[in-house]
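Next up is a structure, given as structure tokens.
Every protein chain of the complex appears in place save one, which is left out.
Note that the chains are named A and B in the order they appear, and that numbering of residues resets to 1 at the start of each chain.
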Amino acid sequence: MQNRLKEIIESMIFISLEPLTLEKMKSVLTDFDEKEIEQAIMELLNTFTTNERGIHIIQAAGGYFFSTKPEHDSWIKRLLKVERKNRLSSAALETLSAIAYHQPTTLAEISAFRGVDSTHTLKTLLQKRLVKIVGRKKSPGNPLIYRTSEKFLTYFGLNSIKDLPSPEELSKILEEESVPEEDSPPQ
Amino acid sequence: MQNRLKEIIESMIFISLEPLTLEKMKSVLTDFDEKEIEQAIMELLNTFTTNERGIHIIQAAGGYFFSTKPEHDSWIKRLLKVERKNRLSSAALETLSAIAYHQPTTLAEISAFRGVDSTHTLKTLLQKRLVKIVGRKKSPGNPLIYRTSEKFLTYFGLNSIKDLPSPEELSKILEEESVPEEDSPPQ
Partner (left out) sequence: MDTSANYQVKLEVFQGPLDLLLFLIRKKKIDIHDIPIATITREYLEYLEQKQRINLDREAEFLLIAALLIYIKSQMLLPREKPLDEEKDPRQVLVNRLLDYQRIKAASGLLKEKEEEELQKWKRTALPSILKEDEMDSIEVSLFDLAESFFALMKRKEKEGIKTIKGKEFSLEDKMKEILALLEIDEFLDFLDYFNQQESFEEALVAFLSLLELIKSRIVVAIQDTHFKPIKVWLRTQHGKGN
């Protein structure tokens, strides 16, 4: 029975494009005990790490999905005839960080944090669905408020926003960083 | 080496949207011997038939692809049903947006605005309870009048319908001329 459950879960994860959450699995697998389901997922994850497999199940954005292994990246690129995947610009990454650490937040706040107008970058992030509108702030002008999205988590391989280092941890990282050599360019 | 090849092939089959042909594999895997490749595929197919797996590689339509096992069909259907409940087709989304911004409104108005008959999508939205009937219009035929529902607000995280981004804000967000390249999209 347990084996059959593992099979079913594997096929369900396979068929989902979005990370498949435990809640969703439970809501579908009503014939099974919750404990059984959790147990089966654990076993399934183990199988994939021990076996020599080209694909594995990873956990992100609070759910599970299949992906290829990083070491096969160059082969996949050859197959799909893709030179390289596009990366986010440093402006986009900076804006995302500002939102991630200060959410929910407004465009004016983001711009203030960065010291530069962020209208354009925010628009790009909205269109990429890395950021979402979550409502309006109750303050003069009622500006729209923004948050990072589920896709943000998936994109950066995070299970939840809590996986990001806390502001205190960030400060620690900064302290440990050595002072760069004279005149080295900013990253 | 053979194991690594098997992994690579598995990841390639996984990522292909069309059945992956032997020729295609050979054309990409130029570092490997043709015999080796064929051997690896055979072994890969065997692994999947002997193991208890929810997905397997099958050969059809001139190539190889991953598929769920037929015995799990009912579970997959249950999952897809749950997924579909939370999803809106692009037609439904468009209809919903027309209602949201023009409420109160009638079916005729929605259809005229979209330029397509919206009877079906409106029905879907009513079933999903994102839209509600609020009365009849005092005009020829007394058509029903529709509005977005409370559930609509919850779904989109709005406090009130006034929180919808205004057409002016939309223009600001969506119309600013895009700066090419610098912010190219992730895949």
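As a convention for this text, a residue touches a chain if its C-beta (ideal position, glycine included) is under 8 Å from a C-beta of that chain, and two chains touch if they have at least 3 such contacts.
All of these numbers come straight from a predicted model, not from anything done at the bench.
For the chain missing from the display, the contacting residue among A:Ile9, A:Met25, A:Leu44 or A:Leu96 is A:Leu96, taking the whole complex into account.
Within the entire complex, the positions of subunit B that touch the omitted partner chain are 11, 14-19, 60-61, 65-68, 80, 83-84, 86-90, 93-94, 96-98, 100-102, 104, 112-115, 135, 137-139, 145, 156-158, 164-165, 167, 170-171, 173-174, 186-187. In the full complex, the hidden chain is touched by subunit A at residues 15, 17-18, 58, 65-71, 73, 76, 85, 87-88, 90-91, 93-94, 96-98, 100-101, 113-117, 126, 129, 132-135, 149, 154-158, 164-165, 167, 170-171, 173-174, 179-180, 182-183, 185-187.
Rule of thumb we're sticking to: only the chains that are shown with their structure count from here on.
The touching residues of subunit A, counted against subunit B in their complex, run 3, 6-12, 14-16, 24, 27-29, 52-55, 66, 68-69, 72, 75-76, 78-80, 82, 85-89, 91-92, 119-124, 126-128, 133-136, 142, 144, 155. Within the complex formed with subunit A, the subunit B residues making contact are 3, 6-12, 14-16, 24, 28-29, 52-55, 66, 68-69, 72, 75-76, 78-80, 82-83, 157-159, 163, 165, 169, 172-174, 176, 178-179, 182-187.
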